[in-house]
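The following block contains the structure, expressed as structure tokens.
Only one protein chain is missing from this complex, and each of the others stays in its spot.
And then subunit A:
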Amino acid sequence: MRIRIRSQHVEQLNQHVRNAYLCSSQPSVAPRIATAAAGAVVAPLPVKDESSRYWVDPTNHMRLPRSLAAALYQTQNTQSKRSIGNMEKPSFTPKKVLILSKLTRYEFEKRVNKGCSDEQLATLLKKRGSDYGRLLSKHKIHHSYLNTLQRELENAGIESRLVRRFGYTQEAVDWADAVFSAGGDGTFLMASSRVRTKHKPVIGINTDPQGSEGYMCLMRKLPEENLAGALKKLFSGNFEWLNRQRIRITVTGDDGISDAIELHDQQLNRDPATTRWTDNPRSPAREIEECMSLSPPVKKRMISEAVEIPEVEKETVELPVLALNEVFIGESLSSRVSYYEIGINDAQMLKQKSSGITICTGTGSTSWNFNINKLTEQCVQDLMKIVAEHCNLPQIPHGDKNAVSEICTKFNQQLIFDPDRKQLAFSVRDPIFNATFPPTDPRGFADKICIKSRGYDAHLVIDGGISYRFNDGSEAVMEVRDEDTLRTVVFR
């Protein structure tokens, strides 16, 4: 366990667990089908079940099956890995801190609907099937947490400035010794996108522990009351530095690099929940401009010859954004097949046909990559049954739920790797193999990956939020470098 839970918190956890389950007993492994779980704890009428406020360790009743929870929340064995780092105590004594605050949906809707009163806004949202009261409630939760953060920083003698998305400029970042993100993982991603140096820490504070996972945040899903203690530990040096690898992307294409497209604004997106990580919409004009000006692309001109085609001038550009989670390459539309060629570690390019490919860091390995590759207990059980048949080994315990769960856990755990591991993991979604597209490993690690597009309307998406066109003939190279790491902190 990364965070030590004191006895009073254990009681609190048990209390919440009991409330969540309406005092009914619950098996240690969650039922496979939601119907049973819902039937056990909820009345026949569909009622929104309040999800657990805290992550609960395996010894308690667990809402999430162990095969998934054990993987997603596994403790990091920092002792054996960072013996050198432990020689001297880390020190974090910033004088100036920039806080990037999440733009709540309430704030966003008020901004979009300028001059709208709260009553009018409530009516408007209701028409859209959204709950005004819930938005306001979440808004207040966030700001309460934010106020606590500001107060604690002030108590520690640290000067802090507060900005929101549109005020999060390079100048603001340069001013600060460290950046705190106040929001969810999406806010953390945005905070880190402006920090290109490995010497400026980015620290995530999850202001919505109930509604957001906070994988990349300091306290994960711990509530506001724990913030003071956590900051105290932080400033007294009781933590470890974690240098998260990021992916550098270099693109070569005939038509150069088009402007980045903010996926959220493309269709007037107003629901942060539907984006993969980013938890706030963005203003297209300002964001794209600032994004592109973060670091002017490094352009190299190459002359390329093609048979029967006149010479075409190609541009090679380093994208100005580093990927902290993952890069997705494939057709823009969900239902279209993607065609591309892939080369791993400078190997020969191979044709591939799939629903796209994700290339992720250790940080991103708990996200999309995990969901693509994880096995369910149903799948593991089927597999064990077939192994038993083939090996004539009736003692293979495919009927034992605990054994199935344990094997599933072991498999799923290996999908997740350390954020500071200097390698990429790639996953091919829904691969199609036939005579034209021979079988290849759909998953694996690499130091460098090269993708050549054969797409009609393909794109390259960084951390689920920024998209670049990536059509036929374009080539992208992805790699990790030490100078691109992001400095963050974890507790012992």
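Just so we're on the same page, contacts are C-beta pairs under 8 Å (C-beta built on N, C-alpha and C of every residue); 3 or more make two chains touch, one makes a residue touch a chain; residues count from 1.
The criterion applied here is as follows: contacts and distances are computed from a predicted model.
**Student:** One chain isn't displayed here; going by UniProt, is it "Transmembrane protein 107", "Ribosomal RNA-processing protein 42", "NAD(+) kinase" or "RNA polymerase II C-terminal domain phosphatase-like"?
**Tutor:** Answer from the record: the omitted chain is "NAD(+) kinase".
**Student:** Could you tell me which of A:T104, A:T207, A:T252 or A:S354 touches the chain that is not displayed?
**Tutor:** A:S354
**Student:** Touching the left-out chain: which of A:Q245, A:T361, A:S467 or A:T488?
**Tutor:** A:S467
**Student:** Specify the residue from the set A:P223, A:G343, A:P431 or A:G473 that touches the hidden chain.
**Tutor:** Touches the omitted chain: A:P431.
**Student:** Just to verify: which one of A:N243, A:T376 or A:Q423 makes contact with the chain not shown?
**Tutor:** A:T376
**Student:** Can you name the residues of subunit A that touch the chain not displayed here?
**Tutor:** 30, 32-35, 37-39, 42, 46, 48-49, 51-52, 55, 63-65, 68-69, 72, 126-129, 211-213, 221, 263, 266-267, 269-271, 273-276, 308-309, 328, 330-337, 354-356, 368, 371-373, 375-376, 378-380, 382-384, 386-387, 389-391, 393, 395-397, 403, 406-407, 410-411, 414, 429-432, 434, 441-444, 456, 459, 461, 464, 467
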